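The complex appears here without one of its protein chains, the remainder shown in place.
Chain naming follows the written order as A and B, and within any one chain the residues start at number 1.
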Amino acid sequence: MIPPAPPPPPRSRAWSWRSQAFRGWVYQFLTLALLVLAVTYLLSNTFANMRTRGIQSGFDFFLQPAGFAIGESLFEFDSAQGYWVAYLVGLSNTLRVALLGIALATVLGSLIGIGRLSNNLLVRGVCAVQVELTRNIPLLLQLFMWYFVMTELLPPIEAPLKPMANVFFSKNGLQYPLPEWSAGHWGTVLGLLAGALAWRAWLHRAHRQFETTGHQPPVPAHLTGLASLLLLTVFGWLAGGAPSALSVPEVTEINLVGGGAVTPEYLTLLIGLTIYTSGYIAEVVRSGIQSVAYGQHEAAQALGLPRSAELRLVQLPQALRVIIPPLTSQYLNLIKNSSLAVAVGYPDLISISATSLNQTGRAIECIAVVMLCYLTLSLLTSAGMNIYNRRVRLEDR
Amino acid sequence: MKTVRPLIQRPWLAACVWVAMSTLSLPTLAGKTLDTIKMRGSLNCGVNTSLPGFSAADSQGNWSGLDVDVCKAVAATLLNDANKVKWTPLNASQRFAVLQAGEIDILSRNTTWTLNRDASLGLHFTGTTYYDGQGFMVTKKSKITSAKSLKGATVCVQSGTTTEKNLNDFSRMNKLNIKPVVFDTLEATNKAYFSGRCQAYTTDASGLASVRNKEAGNPDDHVILPDLISKEPLGPSVRRGDDEFFAIVKWVVFALIEAEEYGITQANVDQMKSSADPVVLRILGASEDTGKLLGLDKEWAYRAIKAVGNYGEMFERNVGPKSTLRLPRGLNNQWNKGGLMYAPPVR
Partner (left out) sequence: MHPAVFIPIAARQPPSPALGAWPWIRRHFFDGLANSLLTLLVLALLVVALPPLLNWALVHAVVQADNAACRAAEGVGACWGVVAEKGRLILFGRYPYEEQWRPLIASALLVLLLIVSCLRRVWRPALAWAWVGVFTVFYGLMKGDLAGLTAVDTERWGGLPLTLLLSSVSLVVAFPLAILLALGRQSQLPAIRTLCVIFIEFVRGVPLISVLFMVSFILPLLMPQGAKIDVLVRVLIGMTLFTAAYLAEVIRGGLQALPKGQMEAAHSLGLGYWQIQRKIVLPQALRLVVPAIVNTFIGAFKDTSLVTIVSLYDLTGALQLALGDADWRKFFIEGQLFVAAIYFIACLAMSRYSQWLEGHLNTGTRRQ
């Protein structure tokens, strides 16, 4: 028996509501239309408001002289320079505290994270207390506490602490002698670069030797690398004419001027951010190490590896792929948390944009530029960490 | 029921409706600030968070000060009750945005009148109620006697004020290389100076007197240097776009100043209504109705003077030699007594 012919499929138009693709197009169109309508509405409100209130707009104010001084900066800032230079100073201040904070927080956080897994109960307890304290108290409160310590408990400017010759520690911050830049220092810089390359070459050589012969060089490659870095730097310095001019902090009538300085605001922000973020990084490192299969630990113990070697050779390399993504978000958090500088008086990017906003009244422009800067910083950091992540990621077989 | 049942079954929907209804308030009519104030029944006045002498609240929440008195006078004029004011304490960085946004009607917060602010921030300054200048405060221990010896000093300053720019101009001109430490709020700036972080504190001289009085453990340990490095005319301001309200506030202040010139005080204002001086009668509305031209009734100035007294009384009560600030009249005296207070005739 020939089965009856199947009924013809129902006729449906391409643009029927039953088609999922069509519905998708309709939803997207509606969403975009709504968005465009909302944006137009808000923009028209904004323009009307700005017109009636006589608020001016435009980015031209960036070229006008700033007219305010900045308390501390990496490079000389003159108030006659434009607002955009002030913004650059703010950005450099943010980077100054953020980069150093990231480095210190990583080191401290890793130590504390490993300490939480230690056999030593006292060490474990101390690390646990540090982590719990720093994670459960808001950063702003911690910054206020550190600032209080800095400004109340440090000696006044007239009677500073002198831990070393020409180094002064007072309410004005830490002031120390700084080498003065002269042309001869280019030799030092070149020597430093050459030394870094030499270090890398030593490591490469030691690695290749190990791969081919199975023997480590008699002196560890890191030591030879460090020694060559120092030697080449000194050599470069001598070649540049051995410039040794130092700018030393001098006692003037009322203050100490000269030399390099880090203000209490910078120290507060650095210490506060480092300790706060190290609590989070400690947890990330700890969970990363604990995510390594227990069998690895047992095997390492069976081989008789001491704890430090076990950490270095077995657990951390495997833990890194679990650690890096949350570590990236902690780095981003640190960069964003550095914006709290405005509360302790450190002239970072947000603080300078707030000053510009108050003096020019151009709220939208100032805030937009600040957000753009932070977005760029965040994107750069995540991109960099993604590259590193890809390198250390262990490929599953 | 068709609309209610979905709301009951979907609590999240009810929550959305509730949130939406409570966030939007009645729209006000733009440009008709006077009508809005009358409809609302209170004047919204922006003041300082705490600057005794100019605007400060006691622990019961009662506000007093020179700037406070200006707002009280305007409220008495418009609403016949000097206490129908809603006080909004503001720090230096938000004050203009709040005025622009319409949350306050008058900004009476020891704000300096400058070109930049008058022209580009969408507000109008209505006049000067206090002629001041920027000064410095140092500790007596530091033995600094002149602002020009602040070479390389760290100076505490509040963000968002004319103080920052003036300090910078002064530093550049005298090659002092001053290092400012900039804080967000008045409280943080005060705390930093009094804890010894900075060697000097700078703001308007009247502000210095107020802060020293209120915050210093021992006011005599601190010296206000005699040099004034800028002109700081302080006065109230209103939003642009409402000329009527602008005129009212301007003329209330002028009326208070003229009242002192012609000897009308809070105590004798009632008797002065039957004075022989035609100028006095005109001010108090006993002969002519000047209020009609402003959109008010004829007793507008009478109410203002009855509420807070004339300008001299306001000064004496809040910042004068007998108050805790002990500031001399100086430039703030009447024009015929050697000062700068010159009110155009209320006529």
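Here is the rule we use: contacts are C-beta pairs under 8 Å (C-beta built on N, C-alpha and C of every residue); 3 or more make two chains touch, one makes a residue touch a chain.
All of these numbers come straight from a predicted model, not from anything done at the bench.
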Contacting the left-out chain in the complete assembly, out of B:120, B:149, B:185 or B:266: B:185
Residue among A:65, A:138 or A:241 touching the omitted chain: A:138
Residues of subunit A (touch criterion as defined above) contacting the omitted chain: 24, 27-28, 31-32, 35, 42, 45-46, 48-50, 52, 55, 118-123, 126, 132-133, 135-141, 144-145, 148, 152, 293-294, 306, 332, 336-337, 339-340, 342-343, 350, 354, 357, 363-364, 367, 370-371, 374-375, 378-379
Hidden partner interface residues of subunit B, rising order: 11-12, 14-15, 18-19, 22-25, 27-30, 50, 59-61, 86, 88-91, 94, 97, 100-103, 184-185, 187-188, 190-191, 194, 214-217
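Keep in mind that, in the parts below, only the chains that are shown with their structure count from here on.
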Subunit A partner contacts - residues on subunit B that touch it in the complex: 30, 92-93, 96-97, 100, 116, 119-123, 141-142, 144, 149-154, 159-161, 164-165, 167-169, 171-172, 177-184, 188, 191-192, 195-197, 199, 239-241
In the complex with subunit B, residue positions of subunit A that touch it: 50, 52-56, 67-72, 79-80, 151-152, 156-158, 171-172, 252-255, 257, 263-265, 342-343, 345, 347, 351, 354-355, 357-361, 363
